[in-house]
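Missing here: one protein chain of the complex. Every other protein chain is in place.
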Amino acid sequence: MTLSLILQALFAGVTNGIVYALVGMGLSAIFKGSRVINAMQGEFAVIGAMTTVLLLTRTGWPYAAAIAGGAVAGALVGAFIEVAFVRYMAKKNASEDSFLLLTIGLALTLSASVLFFIGRDGHLLPPLGGAGVLIILDAVIQFHALWLIAIGIGATLALRAFYHRTTIGLSMMAASIDADGAATTGINVSRMRTYTFVLGGLLGALGGILVTPLIGVDYQLGLNLTLKGFAAAVLGGLTNPLGAAVGGLTLGLVESLAIIGISSSYKDVVAFSVLIVIMILMPQGILGRAGRRGG
Amino acid sequence: MSLSSFIARLAGATALVGLSALSVQAQTSGEPVKIGAIVSATGAGAGLGVPERNGLLLAEKDINAKGGIKGRPIKFIVEDDASNPDTALSKANDLIFGQKVQALLGPSLTASTVAVGGVTHANKIPQIAFTGIGPAVERERKCVAHVLPPQRLNATALLEYAKSIKATKVGVLHDAGYGNVVMAELKPLADKYGVKLVAIEKFEIGATDTTTQAAKVKASQPDAVFIIATSATPFRNVKQIQITQPVIAAIGSSSYEYVNAMGPAADNIVIPEFVVGEDPLPHQKDFVELYKKTYNSTPKNYEAAAWDAAHIIAAALNKAGADATGEKLCEAMKAPYTGVLASYNFSADDMTGIPISSFIFSKLVGGKYTRTPFRVAQ
Amino acid sequence: MVEPLLALREVGHSFGGLSVLRSVTFDVPEGGIIGLIGPNGSGKTTLFNIVTGYIRPLAGTVTYRGAALERDTIQQRGLQGLVRTFQTPQVFEQMTVLENVMVGCTKLTRTTMLQDLLRTPAARGQMREIRERAEAACERFRLGALRDLPAASLTAGQRRLLEIARAVVGEPRLLLLDEPSSGLNVQEIDDLRDWIVRLNEEGITILLVSHDMGLMTVARTVHTLYFGEIIASGDMAAIQRDPRVREVYLGV
Partner (left out) sequence: MNPRTLLWLAIGLVVWAVLPFVVPRYMADLLVFTGIYTVAGLGIGLLLGHCGIVNLAQATFYGLGAYASAYCTVMMGLPSIVGFLVGAAISMVLAYVIGRPILRLTGYFLALGTLALSAIASALFFEWDWLTGGTLGIGGIPKLDLFGFLLDRPSRYYFFVWIVAFACMAVARNLVDSRTGLMLRAMRDSSTAAAALSIDLQALRTKVFVVCALFGSLAGSLFAHHASFVSTQSFTVDRSISFLLIPVIGGATSIPGIVVGALFVTFLPELLSKLGDIHQILFGLALVAVVVLMPEGLVGAFGKLRARLAKRGSGHG
């Protein structure tokens, strides 16, 4: 149990934690704005990353433009899902379970479509800040991971500012807290819900693009990211996207420490057990502030 | 795989349909000899199933072009089990009882093979699986042959190479599926080759990050690192945390998809396998050329294994009679056969009979496969 | 002095520092009808929720049939005969009126899950008993005609009657009514008053919480709660003459 091993575990934990946080933030943003648990949040990541890969390799766009293209793709798919399915079901005031099943169905469909149209290969994206690494006490962290952490924190602060300072952000929050109340003040609630899905899609795609240089993207990545994103969002109290950032980091660190502390094969067992315990003992998630329905 | 290879895939598929139709008229006529095949074309095993299907359909064209089975065309009915043993079981029932196939090739994954083996064994349908022999129950199934080496042979090949580069301390990074199976055979054999397993780290299937496990392997200062997995993640993580010792990978990681997914990490990795398309052995040349001409991509082990299985069953049918099945076809199938992948002897106790000397040791250099001269003496 | 059925001693409670109840003490004698009136925000509902087990008081004790009710859950209090109704009647909307009342009877019977799964004679027998008791109750509360209608289609008065029928069929000893007259028309309030008297005569002790002075005449003793304290107790006539109550209520 050398120091460098612990440091390496911390680096891996924080890097993974930021990825889980980005997926988790998208998940709680969508839940906060529409009461829908989005089981296809991981597919947004796959779509965003695959679009960026195709733009980069096919059309030769510069990397930054390809990233923007990927993020926009995630946002567009989010908007399409809301307009085509969620809005119709909301009008027929479908139960929460059926929304969960809708997103499970969409996740199956999208993952199978990526396999069929783009194939079963894994793809990589060039790392941000070059392929160099930072070595501290023999523990290694890639420049890209540092960029990922910085962008992750930046995205969290931007989201906070968006919700509290921009008019759209405020009305989205109002619509999510009390739809009828918001409607009376002239907020177009259903358009706010579309923006919520756009935001969720954007965050998901961004997460996917940022993680691809580290872990690569293929058609199967979606479900795994969604599960970890769920855990992060739930640890953060589910209705608080910023809580998801803390939740994601916690989950990443718990996993890494479980690997060096217990054994690498029990990582998932430990991570999901911690999730269940926290859900039971701390119904409002780690931050304990944001209200949560039921439980 | 980018858009271009998608178009190639589509072109390849249509080309094949055209080709197989063409070949049927040219040299053979009459009632086709129906042979069933199950592969994992979708789901987690797609990396094995699709190459196997390509190899099978190419073999069908080749066999029919050379006169088929005593003048009659051979027809492979290929079903997809979506990497799921339950589906494989239903497909097997359909092929055997519905379509009345005379023999069965595949499936791609061990779990499906054991499930289907129960049906073929009970109904005396000869089967050639695209997997290495697995749990003990398969040893009693005398008519279920395997065209890929048993995991014990894979483990031996890894240890032979480690011994050849004098690596006495070896660290292992393996997944909970394929990795578990090979490790179960490797652990008891290690000390026979003077190899001490200084670190054994496992990660779950579909893991997106194994850096911490890789760090634990690095901390044990091994002379070499074994990676036994069906994903590119461990290879990237090993290079990311600056492990400079040589990496020796099991055959399961040998597909071009994994090499693409490894990116720059696909360097200084030795893999005991059978087919290096870039530098094929003399008896593999025409298979590699035909494959490249048809699919304009380079074949690997799973394409060759399916190709061999198809030819073995064709040879057995030619010997035992076009309508032979059951015991008669099973006996004919057991004659020793030198295929593209390796030479087989299905009457051996591991139902494969691939000699250790058939292994060739490829080395990834800058993302490209090269063939090393190292071979294991028999 | 015979022991009271329910006794509150210095019950106090506050929400986040805001004191809602300041040492409330009073008794509910067996067989009596006790009223508790007070304007909105006087702490009536909090007191009601403390007695029925939804809130645990920060100070003071509540004893029922001589035993303190510290850790008893809502369900356990119900089994001991302490049953409540809700300000807005909570009926089972998608179930019929008869089924609603049948649910009230489930506490009287004791089939195990296994008996229900195997539909043993005991289980079938108890289902018959539950159905018969419920049918009798529907007739008694003049809900017989509405028996097979879903509860969702009932008027406010009928819902209140159904809620009381459902509570009574479980043979309670103490019935707590929370603003029972809210949402009822004059005729329905009269029926309600008759029912309260009749049920009391049959031996059910009643604690009536309301701000409806008209309904309160049915109570022998009425306590007036104001800002968490009892400012006056006595029969309805005495309460109406009490200067502090007049000042609070009539602002005179």
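Labels for the chains are A, B and C, by order of writing; each one numbers its residues from 1.
Definition applied: contacts are C-beta pairs under 8 Å (C-beta built on N, C-alpha and C of every residue); 3 or more make two chains touch, one makes a residue touch a chain.
This structure is a prediction, so every number in the text was calculated from the model and none was measured.
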{"item": "Contacts of the hidden chain among displayed chains", "value": "A, B, C"}
{"item": "Touching residue (missing chain; options C:23, C:63 or C:111)", "value": "C:111"}
{"item": "Of C:7, C:83 or C:97, the one touching the omitted chain in the full complex", "value": "C:83"}
{"item": "Residue touching the undisplayed chain, where the options are A:7, A:68 or A:108", "value": "A:108"}
{"item": "Subunit B, residues in touch with the chain not shown (by the definition above)", "value": "41-43, 79-80, 82-87, 89-91, 93-94, 97-98, 109-111, 114-115, 117-118, 122, 134-135, 137-138, 140, 176-178, 180-181, 184, 204-205"}
{"item": "Contact set of subunit C toward the excluded chain (per top definition)", "value": "52, 74-76, 78-79, 83-86, 90-95, 99, 102-104, 106-107, 109, 111, 113, 115-119, 123, 126-127, 130, 166-167, 170"}
{"item": "Where the unshown chain meets subunit A, residue by residue", "value": "31, 37, 85, 88-89, 92, 94-98, 100-102, 104-113, 115-116, 223, 227, 230-231, 234, 238, 265-266, 268-269, 272-273, 275-276, 279-280, 283, 292-295"}
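Just so we're on the same page, only the chains that are shown with their structure count from here on.
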{"item": "Farthest chain (mean CA position) relative to subunit A", "value": "C"}
{"item": "Distance between the centres, which are taken as Cα means, of subunit C and subunit A, whole angstrom", "value": "49"}
{"item": "Intercentroid distance (Cα basis), subunit C paired with subunit B, Å", "value": "75"}
{"item": "For subunit C, residues that touch 2 or more chains besides their own", "value": "none"}
{"item": "Contact footprint of subunit A on subunit B as seen in their complex", "value": "1-3, 5-6, 9, 42, 44, 46-47, 50, 176, 201-204, 206, 208-213, 215-216, 219, 231-233, 236, 240-242, 257-258, 260-261, 263-264"}
{"item": "In the complex, subunit A residues that touch subunit B", "value": "2, 4-5, 8-9, 11-13, 15-16, 19, 53-54, 57-58, 112, 115, 117-124, 131, 133, 135, 139-140, 142, 211, 214-216, 218, 220-221, 224-225, 256, 259-260, 263-265, 267-268"}
